[in-house]
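A single protein chain has been omitted; all remaining protein chains appear in their positions.
Showing chain A:
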Amino acid sequence: MNEALILAAEEGANPLVPNIWEILVTLLGFAVLMFIVVKFVVPMFEKTFAERTEAIEGGLAKAEAAQAEASAALDEYKQQLIDARTEANRIREEARSEGAQILADLKAKAAAESARIMEQSQVTIEAERQAAVVSLRSEVGALATELASKIVGESLADDARSARVVDRFLDELETSQNAGAVQ
């Protein structure tokens, strides 16, 4: 080693004079490195970057589309909600007016029915009263006649006459009653 040093020293090594082999090795090594970098490293990195950019931009576009869709859906729902509310109000209003109508109808119907029933019952009562009056008149006449004949001892077999008597009596009775009632 010392010999080598001395040899080198004797040549008076100037640091600015290159060793030609080192130049060649440097050029060769750098060429190999450039080849690797140009052929593999840069394309692979650039491809990754491009893919990443695309993925991010694609993701952003997708998110934007999703957001637009969501907001459209929201608008639609809001619109539907408003429609539904209006519809409900309308139905409620309708039901209210219909209910009032029905109520009024029912009231009118009930009133008519009650009037009808009342009238009918009055007619019935009147008819029954007439029947009672008629039956009373005949029965009371017969009973009174029989009683009177028993009292006066006179046979009032003649029905026509007795009937007349009874009628006259009842008429008198009625007249006096009516006069009393009037007074």
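In the analysis below, contacts are C-beta pairs under 8 Å (C-beta built on N, C-alpha and C of every residue); 3 or more make two chains touch, one makes a residue touch a chain; residues count from 1.
Convention: contacts and distances are computed from a predicted model.
S.K.: Under which of the names "ATP synthase subunit a", "SDR family NAD(P)-dependent oxidoreductase", "C-terminal domain of CHU protein family protein" or "Putative ABC transport system ATP-binding protein" is the non-displayed chain listed in UniProt?
M.R.: "ATP synthase subunit a"
S.K.: Could you list which residues of chain A touch the chain missing from the display?
M.R.: 1, 3-5, 7-9, 13, 15-23, 25-27, 29-30, 32-34, 36-38, 40-42, 44-45, 47-48, 51-52, 55
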